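Note that one protein chain of the assembly has been removed; the remaining protein chains are unaltered in position.
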Amino acid sequence: MDRRIASAALAAIILPLALAGCSSLTSSGDGGGGGDAADFPGSEPITMIVPFSAGGSSDLMVRGLVPFMEDELGTSIIVENTVGAGGQIGLTSLANATPDGHTIGLTNLPSALAYVNEDRGATYDQDSFEALATVNRFRGIVAASSTGPWTSIEQVVEAAQAAPGTITVGVDGLGGDDHIVVTAFEEAAGVDFTIVPFDDGSEKMTALIGNQIDLSFGSVPTFRAQIETGSVSALAALDAEPIVGLEDVPTTESLGYDAVWESYNVLSAPAGLDAGVRDTLEAAIEAASEAAMQDADFEAQMTNGGYEFGFQDSAWTNEKWTDLDALWRELVPLALAQQ
Amino acid sequence: MKGDVDVDILAQLLAGFQTVLTPVNLLFALAGCVMGMVVGILPGFGPPAAMALLLPVTFVVGPVPGIIMIAAILYGSMYGGTITAVLLNVPGEPSSVATTLEGYALAKQGRGGPALVIAAAGSFVGATVGIIGMVLFAPLATAVLGLGARDYFAIGVLGLSLVVGLSGRNVLKGLVCALIGLAIGLVGLDPVLGTPRFTGGMPELFDGIDLVAVVMGLFGLSEMLIGLEQRVSKGRLTKIGRIAPTREDWRRSVGPMARGSIIGFFVGLLPGSPGTAATFFSYALERRWSKGRQQFGRGAIEGVAGPETANNSLGIATMVPMFTLGIPSSVTMAIMMGAFIVHGLTPGPLLFRDHPDVAWAIIASLFVGNVILLILNVPLIRVWLYILKIPYAVLFGIVVGLMILGAFLVTGTALNILVLLVFGVFGYVLRKLDVPLAPIALTMVLGSILEENLVRALLLSDGDVTTLVGSPFSAILLTVAALALVGAPLLSMGAKRLERRRQRIVDMGGLPTGAVATLDAADLADADPSDRSSTDRPTPTASKGE
Partner (left out) sequence: MVALEDVTAESESTWSPTGFRIANIVGAALAVALAAALLIASQEYAFRVRSLPGPAFFPVIIGVAMLGLSIAWLVLALLGRYRVDADTEPPPDRSAMVRAVASLGVVTASAFAMQPLGYPLTVAIAVAILTLLARGRLRAAIPTGLGFAVVSFLLVTTVLGVQLPTGVLRPLLVGLL
């Protein structure tokens, strides 16, 4: 047991150096691949742009999946974290990359939809990308502090209807993913919350537990630790079906509110990609996803992290993107007009 | 968990030490410490990036060695960051700025060795106090939950009141400088409407101007530019000098370390509080009240001991909200929390109930890791001091090169190299005009905290301004800040009068300046031969500086 760990430790230290040495010997001769579908990907490495910081939930998922994709494609994949402006920097560089299949990236929905807000000055939209596949979904809930006055969502809605603006909801930045879902909920329930923006999730969580704010909307993993500890309770699942592990929590659909938390990890290439190359990449992602799910370590990582890992093809992804794009164009102006 | 504390905690902590003191875990702690020091020395490449990149290793080796290593990177980087701050005046992050103020002044006098030893000792003391605090006062973290936006606003205002103390002899210029720091913090998405403000339409600036690039430019680059004025092309320092601090140094450092560790611990408990403020709180406190206050600005050991201790105590205290409440209070902590979660462990009270072995092993590892760092650091100080023997031309090339690399690494865009440049020029001009720079490093982190929490407090109170003094905590802090603002100028006026009297005595009978200059020239000539040899082979020593 100890020996296994020790050898793993040794490997962790030596491997990167050894790999660097070997690969420099083996591949120093070739000149690089081309955009031709037949010999894609060749031996030229593929760059995977992750527009979020290393160590985040999206980054961890991608880094877990990449080795399986490398096996399928027969070339190395370099993960590049290009962070900033809530993903806008990385998405801009992905949109502007040469569409030869050697640059792909993560275009999470709905965070990629920030281009809908014109203030952001984004230079890309859905047409700038060629979606390849969706590999993961997060579900979301409405949460309140366990020591606060709220035990059910109906109770909150009643109070909010009686006195508009008295219920406070914390969001991660205005016009962000959670703010839009809050807006959808306000529209559906006919209520008016006071939106309190926070700079980062931990300040928001502290304020929620400390009863400084009433509600917080977010993905299940962000609340998991607090729900297990009992400091936060889930009032509603922002979904059509009950959430695995939170089956007792009523869904917004069952309560009659049309507000669903949809959050996906999507892989895309820049628009203009050769159809043959796209098919190669899409097939590789599908095969890699299947291989990954057979892997015990990867599976454990997904389960523990609250991921709902699963492959959806490019057609499904495009349709989802179009739907969410339309919904966002309707909700973003409403969300921003509130302020 | 609270009932049977005493005996239980001790037994579990001992079991934790047993787990850590196995070869495998020690190996990972050592790897983390070394990695952390490298990260600390490289300006711009912060611990979060390194921790995140090593996260996949924890999948392979399991939670205990993995998290031990990741935590070691965090506190190891604090030891590493001191080296460039003291020897080169290049702070790797805003929280190192307080250390540069006195540390670099000491290094210029050939007392870099004692400064680094005291810094390492202070780091160790700070971390140890932090760990003890974590074990004994963890429930305090729950009290933090009662603090709201107005309380954080009050903390920010109290931080602002330190500006006067940081400005030294030029309070007016210091205040102008502080306002410039606040203005830097305005760039980015505004907290009320979420619209871009002063960004010139560049999405790269939506998250604000990167503070690491700013401090590197203001302090590091401007210092290197000023160094170009010296005529000598040799190393800046001709003799390594004494490394061990004197008995006097130790005696003077005890108080600052004690105060610094307490300040750091309490600031660290507050999620989202400005960590940089803790180091400046400590600095300002020592500058005003410690016995060596007259020496501040010209190399006072208290100014190294206090902030360094505060910074490390703070580093440990930021882990408290995660262990007790499951709230990651910083980016770094979010990554550590990720390391727990991928293994199916939930940080928070449940961790102590369900996996006490893991929880206590990690707490014990914090202490063991700091012992490793202390053992690792003190002998290395002699090596680091050779940086000062590198001929200035080579040092200039390497240090500016390091800053270019650091600025680029911050977000992987060349824009931050230009930020470095702009603030390098800015720092150079301000120095020439006798404008104190330290206030900028403090206020640029306070600006967004003040603004966001003010907006949040008013949103929560429906626009009622009296909410700001509505909690006892905020009322007390705002009163203290007001007293400090009114009281400080009065005190400094008194100090100025004393200073003038002292100056008069020096002018009449003290050292004539000419004598000092002759002494210097003689020393330099003396050291010539040894130096020429080091000019010929500069790179081996140089590359260690990275």
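Letters A and B mark the chains as written, and numbering starts fresh at 1 in each.
FYI, contacts are C-beta pairs under 8 Å (C-beta built on N, C-alpha and C of every residue); 3 or more make two chains touch, one makes a residue touch a chain.
Not measured: the values here are computed from a predicted model.
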Tell me which of B:I9, B:V24, B:M37 or B:L53 is the one touching the absent chain. B:L53
Across B:L225, B:A258, B:L350 or B:V469, the one contacting the chain not displayed is B:L225
Logged for chain B, residues touching the omitted partner chain are 35, 38-39, 42, 45, 49-50, 53, 108-111, 169, 172-173, 175-176, 179-180, 182-183, 186, 190, 192-193, 195, 197-198, 221, 225-233, 236-239, 241, 297-298, 391-398, 400-402, 404-405, 408-409, 412, 414-415, 417-418, 420-421, 424-425, 428-435, 447, 450-451, 454-455, 458-459, 462-463, 513, 516-517, 519-520, 523, 535, 538-539, 542-543, 546
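In this text, only the chains that are shown with their structure count from here on.
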So the centre of each chain is just the mean of its C-alpha atoms; given that, what is the distance between chain A and chain B in Å? 33
Residue ranges of chain A in contact with chain B within the complex: 2, 5-6, 8-9, 11-13, 53-57, 59-60, 63-64, 80-86, 88-89, 92, 119-122, 165, 168, 173-176, 194-203, 205-207, 209-210, 212-213, 221, 224-226, 228-229, 231, 297, 300-301, 303-305, 336, 339
Which of the residues in chain B end up touching chain A in this complex? 22-24, 27-28, 31, 48-49, 51-53, 55-57, 59-62, 65, 144-149, 189, 191-196, 201, 203-204, 206-207, 271-272, 321, 325-331, 333-335, 337-338, 341-344, 346-350, 411-413, 448, 452, 455-456, 459-460, 462
